[in-house]
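A single protein chain has been omitted from the complex, and every remaining protein chain is retained in its original position.
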Amino acid sequence: MRRLVIRSIAAVGAAALLTLGTACSNEREGSTSSDSADGKGFAKDSLIGVALPAKTSENWVLAGDLFSDGLKDAGFKADVQYAGASTTVADQQAQISSMVTKGAKVIVIGATDASQLATQVSQAKEAGATVIAYDRLITNTKDVDYYIAFDNFKVGQLQGQALIDGMKAKKAKGPWTIELFSGSPDDNNSKVFFDGAMEVLKPLIDKGDIVVGSGQTDIKQTATQGWKAENAQQRMDSLLTSAYGGKKTLDGVLSPNDTLARAILTSVKGAGKAVPVVTGQDSEVESVKSIMAGEQYSTINKDTRKLVAETINMVKSVQKGDKPTINDTKSYDNGKKVVPSYLLPPVIVTKENAAEAYANDPKLAPLTK
Amino acid sequence: MSPTATTLLEMRSITKTFPGVTALAEVNLAVREGEIHAICGENGAGKSTLMKVLSGVHPHGSYTGDIVYRGEQVRFGDIRASEQAGIVIIHQELALVPGMSITENLFLGNEPRRRGAIDWKTAQRRAVELMEEVGLREDPDTLIKDIGVGKQQLVEIAKAFAKDVKLLILDEPTAALNEDDSQHLLDLLRGFRERGVTSIIISHKLNEIEAVADTITILRDGRTIESLDVRADGVNEDRIVRGMVGRELDSRFPDHTPDIGEVFFEVRDWTVRHPSSDERLVCKGSEFHVRRGEIVGFAGLMGAGRTELAMSLFGRSYGTWLSGQVFKDGEEIQLKTVSDAIRHGLAYVSEDRKSIGLNLLDDIKTSMVAAKLSKIARRRVIDPVREHQVAEEYRQSLRIKTPGVDEGVVKLSGGNQQKVVLAKWMFTDPDLLILDEPTRGIDVGAKFEIYGIIQRLVAQGKGVIVISSELPELIGLCDRIYTVFEGTITGDVARADAEPELLMKQMTATKKSPTP
């Protein structure tokens, strides 16, 4: 009896093994990571993956649309994904993995948290994909091929200068009282923006021409977690309560982007203070309106169209097996290697030059008239 | 009630089957207008199913047969439909919200409205009227949780009146009530009869049925056995029992020759404070002892502190312990936790099977071994074979009616659930079993069996304490009875002296009688 059982089990088991074994195709192959690097190129209708952060700002939504259309026009198959609103990092990791599974040849990543993607990037690399870091530099991995972005240090410098210009225009002589805001600490760019701005502001602060009302000048103190408007607004609210009681005036606020700038303005208006000079970045519709209405002082025009177009050009070169155009091979060290970069110049926009700056933008141009 | 009274309700050849089981087979029931009609039968005889068919819980179409109510054939699709026709059923488990007032409960789901809002004025007025109707003297704003079970029962009945009841069905209305409250309730039913309200009462307490019912319909195994006219047929308890079990029960208690040994368990000066009130003592210097092979009864009114005494002994599961010592076999033992108590051979079968005695999600075998898992485990890993064997043994020896020990306890009748709880505690090899209301809500046949089990336990030299609100049960079963009043032990009565009058006197008196 027992023997019979064992024998029948063994027989059935062996049969199952055989059938399944033969049915299973083995995907085992050597590492193909050299494919893209040695410039062989790939088929023209290959899949291109684009992983973007959650839809927290207009620019990401616009970029996603532009990528979808642009890649399709260029003959590629496009898979554009945004991370979920609450589980951003884990979502993006899973999305990149899925793109690798689907055999994407190039993966463009606008990172949610640029330092938590090393595993997925190396997975992509091993599967033979080229990885392009879009707008945010992916850190702690040697497997990033290219970095493409606007020159963010320049952005910071322009913001700092605009802040000074704006305050001078309102009140010719200092000392001016300001507050500083920086971006999300998990975004590599936040520091770059802030450092750029501080390069301009620091000398004046040291001289005493500019006073930071709250005394908070460290990037850790000024950070805005997750680039979230509510966090900036909360911080501004508390600053106003703690450092600007009574008649103390606030002349300017360094804000790293438009969403935060508007949150800061809301907070200041809510406290009944005079509107200070507030900088911004990204040329969001609401902020352009605000600039035209004389509330927000400046923004930065980083034309997403240009950036996406350049990225698609880069994808095309990789497809053909050519070396893409690079204009910086020194500045962007991600901790494991210096990533070859292509940097586009940003443009500062105030009420004066808005019409000119947005002349080619179908959405923004009408607002400036 | 006149003999020519018309028939209010007639249920004709009702058959209701569940997959694999016929719960009701061709059952007939005729209820005359204005009478008190009792339905008797052992658990599982089909009483509750019949009432569920009547009240629409089992909707028309799920059974066969006809229901003729007030001269018309009715087909209730749900419980609302039957309530609209004036048929209200009051279940054993009361459906009241403890944190709401009497008024709120009375009109719950049936609130008088004015312009979209609850009209509390009308509600208050009606509440006072309804409470008067059922003889409930309480402030209508009193919360349900602050009144006793007896009064809660009255609120349920008043609630039925709020719905303009024509036929009132009471399922085990006195099961949780003490003597006084039960009497009050029965009087109330008689009053309803005077006013022409018809009632159907389902009860295991045959003396009550004998006292109050006009007609008795007896069900057994899903069939109508007979319908007796109490006055005409000269019905007494034995007659009813015969109909229910289909045979004569010579005695309601099995024969038993006590073989009583030495005192082995003794409690001295046991004083316990109420868990939430600093002032109240639920046990005041209680002292008692139990001999080997002895069944000791604890008699007392509701709230006398019997359950509190038992539970505080059992690992301090109730109240705050203040003083007292416990001796077993001459040595003092510490019973600070339930595990201590189990280790020292104590077992407590609680009065409330469903809420604190059993995990209703469990199956039979899991329940039976729950209090001493270590006995069937090796290195903390449970041996399923041993578990199964143990459960099978108890199933057979206690004659638990179930297809198998894998069955959920929730599917068992009350008597069989009680046997499972007994098995659970017998499995811990106790020396002293404390049984709190061991036969509450259990039918005659099962009661008899449980008495038998108790006697087998003492025959093995164990001691058993029985707490019961039914004096005849204590008198019939126990070798000695302690009476308890307001947390104090007021008497110690030997079997020979145990008369209801004497016990009742001591159960209501503070003075302690001299110990014989």
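By letter and in written order, the chains are A and B; residue numbering begins at 1 in each of them.
Everything below uses one rule, namely that contacts are C-beta pairs under 8 Å (C-beta built on N, C-alpha and C of every residue); 3 or more make two chains touch, one makes a residue touch a chain.
In the analysis below, contacts and distances are computed from a predicted model.
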item	value
Among "Xylose transport system permease protein XylH", "Putative peptide zinc metalloprotease protein YydH", "Imidazole glycerol phosphate synthase subunit HisF" or "NADH-quinone oxidoreductase chain 13", UniProt-listed name of the chain not shown	"Xylose transport system permease protein XylH"
Residue in contact with the excluded chain [from A:48, A:66, A:83 or A:261]	A:83
Interface with the unshown chain - residue positions in subunit A	4-5, 8-9, 12-13, 15-17, 19-21, 24, 26-31, 54-55, 79, 81-91, 93-95, 97-98, 100-102, 112-119, 123, 126-127, 139-141, 184-186, 220, 223, 225-226, 335
Hidden partner chain, residues of subunit B it touches	18-21, 23, 57, 91, 93, 314-315, 317, 337-339, 341-342, 348, 350, 354-363, 365-366, 370-374, 377, 380-382, 384-385, 388-389, 403-404, 406-408, 410-411, 424
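Convention: only the chains that are shown with their structure count from here on.
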item	value
Inter-centroid spacing, subunit B versus subunit A (mean Cα positions, whole Å)	71
